[in-house]
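Shown here: the complex without one of its protein chains, the others still in place.
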Amino acid sequence: MLAEGLNGFLGHSALIVGLAASLFGAMAMIAAIRTRNPRLVRTVIPYGWLALVAAVVAVVAMERALITRDWSLAYVQKVGSYDTPALFNFTALWSALEGSILLWLLLLAMYTAIVMRRYRARLADPAVGWALAVMLLVTAFFFMLALGPTDAFREAAAPNFAMCCRGPNPLLQNHLLVMFHPPILYLGFVGFTVPFAFAIAALVTGRVGEGWLVETRRWALFAWGFLTLGIVLGGWWSYEVLGWGGVWAWDPVENASLLPWLTGTAYIHSVMVQERRGMLRVWNLSLLVATFSLTILGTFLTRSGVVNSVHAFSDGTIGPFLLGGFGVVLVVSLALIGWRGDRLRSPGAIDSPVSREGAFLANNVLLALFAFVILLGTVFPLIVEAKEDRQIAVGSPFFDAMTRPIGLVLLFLMAVAPALPWRKASGELLRDRLFWPAWCGAGTLALAVGVGATGWAPLLAFAFAGFAGGAAIRQLVLAARRQGYRGLLGRTNGGMVVHLGVIMIAVGLAASNSYTHAAEFTVQEGETVSFAGHTFTVVDVYDFSDERSVGIKADISIDGGQAYTPAISKYTAFGMDVATPSVKSSFVKDIYLTVENGTKPSTGTAKLKVFVKPMVMWIWIGGLLCGVGTVLAAFPGRNRRRPTDAVSAPVPLEEEIAGV
Amino acid sequence: MSGARALQHAKRWPGWVLLVLVVAGLLAYGSTKDVGARTPEERVEEISKQLACPICDGETVYESRNTASISIRAEIRAQVTTTDAGDDEIIAYIVQQFGAQTQLLPRASGFESLVWVIPSVALVCAAVGLWFAFRRWRTAVDTVPDEQDRALVAAALAAGDGAGEAGDDT
Partner (left out) sequence: MSDRAGETRPGETQPGDPRPTRRRVAPFVALAIAVVLGGLLWVLAASKAGVDDEQGLIDSPLLDRPAPTLRGTTAAGTSFDLSRRKGSWVVVNFFNSDCVPCKAEHPELLTFVEQQSRLGALGAELYMVAQQPDTATTVNAFLAERGGDWPVVLDDDGTISVAFGVALVPETFVIDPDGFVRVRWAGQIDALTLANLVQQARTEYGQ
């Protein structure tokens, strides 16, 4: 180790210290709980901070190595180059497996420290103590990964610059979103460790009190918000960088990020049933366990190379560790659920399927089914390979066909559920509350048909979206009328803002997937072609080059106005073509231009591909609205309900029932 | 006043009947409207979205920019414009040439059919499970509060100065 360079030495030492600190911290915590020794509890705190410091030092050492181009490290040779611009050199930390585990580790250590600090006064409470112990154990697991199978600070032989040091993958050094999408997505993934830790603590101690509920709900909401934003940013990145005009391709890596989102979404709905009615406790615990395990499984799928994906960094050695971690999480959680489940189950009952809790239950079943279908489709090629030793693929046509009906029913539930009262709804009440939202849906449908939309599936999506949007707006208007701006705060109203965001995303996806027009043209400089009601004039076709790439650009004037400049660059070190589309965005439609191979500046010929995609911007606005809504929902709303407040219409007296 | 009453009346059933008629009419009109035959370019797009690029990781022929996909797109275009082969025949031809892992829509026969069957079975199981759960809940629980319960609630409400507001909005 003495022969190591400074960065390698710092990194390795930090990781060893961090592993030891998180392990000792977890052991001290467990010992403290078992011996009920409050003094021992205090010793855990320095360990937690030490783990955070270690993670920070490791990340700083790696950044320092990247910035100073420390070629003694294999990882720097893999993702570093002299030509990478400073920004992308910084983000190179997470452009391959080893560094992305470091980022994960940093965020995890941060979450652990925040949990420790926030509950510092209550660490002696076994429920909090167990949660912290679980966090520290998970942190230790990731320290172990970073030291063993994905050692980012591994030394390498002197570089042969002809073969190595090409910088990050071209797709990871050509758009600013590389700065935001991975860290935000990871904040979401890693964030679900906190509610998971509290779920395990609840199972171990057998306590699912109100404190547990409030805390896990808030943490889950926090992680969910980041995960949502991260996924939407990923779609935006794909749209801006991949050049085929799509936002979502049902790639295994994309599916892996959607799976925990689906179970997390189910949780933040069903936890309300637990809060109101004390029911579904074991189900909620299971959802948290599922969400966390799915983040680990997703990491395994995308980082072990078992599935083919544009996003995967395949590396053979981490797979067994992640799979082992996944297995341990499952065995421990299932054993705990099997042991405790019956004692935690509540004796309550849901009186009627037509009630708020009934709608939440239906929503949970659908979201779970959604997640199951996607998991099955993603791993199915592996199942076929294991059973029949042949290769097949399951791709977007399958996922589209399976998820379209589920999505439509979910939209419908989003429309009806906000109007449903708890316990039981009467037909009259529903007719009254749903009247205007339903007409809002009909109006949306009429508008869609009026502008020429066709096909039953997108039309139904628009109608349900209008219905759901009407229901959400009705709720927000009623709340704002009662309480002014505070009517936007709190779980229900913030939730309605999130609903509006999700509805916008759904509308944007339905419209852009169903009514995209695309065409290819070969055009000479100065010529104009028209397509889908727009004209495209090729103003100029020219070569360009910078340190990293050579390529071709074309200036294209849309409708005689401003010129848009799509490009195609060949990253010389990789021999890889990267298309950079140019998009004219508006609220109603996007005009998405790419230049294709075959464009020749020498002859002034541009090979042009034009996509006209309606309502893509709605997806990004919807994502933003989801983020805003999550923040609003995290604020405490109107004074919390007291347990004695009536939650529904009075239950009829015995005689009245007997009379029916 | 009478307008409000008319609206109340409309909400009871005439408004809903009208709504159902309007929605059904619009849906029927919109989904059966003739949009004309697909252009060859649209067919090429649809077919190439059903095929995985044989040498990339998880991209379709439609998305991918490498030589193999360009060739396959050209072949699809040629077959669409010069032969009267249907979409499925063209897909079958490409899959035969490049192997089963280029077919993105799993077959509905053989072992692959499980990927279609299992979700349907799961849906049925979930629906049946919910039905049983609701049935059990309905019969098992006594929802009728007795005198003692009412006294408890009254006492609690009195203690909490009775300011609770009934609502479904939390």
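Chains here go by letter, A and B, matching the order in which they are written, and residues are numbered from 1 within each.
Here is the rule we go by: a contact is a pair of C-beta atoms (placed from the backbone, for glycine too) under 8 Å apart; a residue touches a chain by one contact, two chains touch by 3 or more.
Because the structure is a prediction, the values reported are computed rather than measured.
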| item | value |
| --- | --- |
| Left-out chain, listing which of the shown chains it touches | A, B |
| Hidden-chain contact residue, picked from the options A:E63, A:E155, A:E385 or A:D540 | A:E385 |
| Given B:A74, B:A108 or B:A158, the one touching the chain that is not displayed | B:A74 |
| Contact with the hidden chain (one of A:V56, A:I114, A:A156 or A:L344) | A:L344 |
| Contact residue for the chain not shown (choose from A:P159, A:G211 or A:G455) | A:G211 |
| Chain not shown, touching residues in chain B | 54-55, 67-68, 70-75, 78, 94, 96-99 |
| Interface with the undisplayed chain - residues on chain A | 119, 122, 125, 127-128, 207-212, 214-215, 278, 282, 300, 304-306, 308, 314, 316, 319-320, 323, 326-327, 330-331, 334-335, 337-348, 379, 382-383, 385-386, 391, 575, 597-598, 643 |
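Just so we're on the same page, only the chains that are shown with their structure count from here on.
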| item | value |
| --- | --- |
| Chain centre separation in whole Å, for chain B relative to chain A (CA means) | 21 |
| Contacting residues of chain B [partner chain A, same complex] | 10-13, 15-16, 19, 22-23, 26-27, 29-31, 33, 35, 41, 45, 49-50, 52, 56-60, 62-63, 65, 70, 99-106, 111-112, 114-115, 118-119, 122-123, 126, 130, 133-134, 137-138, 140-141, 143-146, 153, 156-157, 159-160, 164-166, 168-170 |
| List of chain A residues in touch with chain B within their complex | 242-244, 246, 249, 251-253, 307-310, 312, 348-353, 356, 358, 361-362, 365, 368-369, 372-373, 376-377, 380-381, 384, 387-388, 390-398, 401-402, 420-422, 428, 431-432, 435, 438-439, 441-442, 445-446, 448-449, 453-456, 459-460, 463, 475, 478-479, 490-492, 518-520, 577, 579, 596-597, 637-638, 641-642, 644-649, 651, 653-654, 657 |
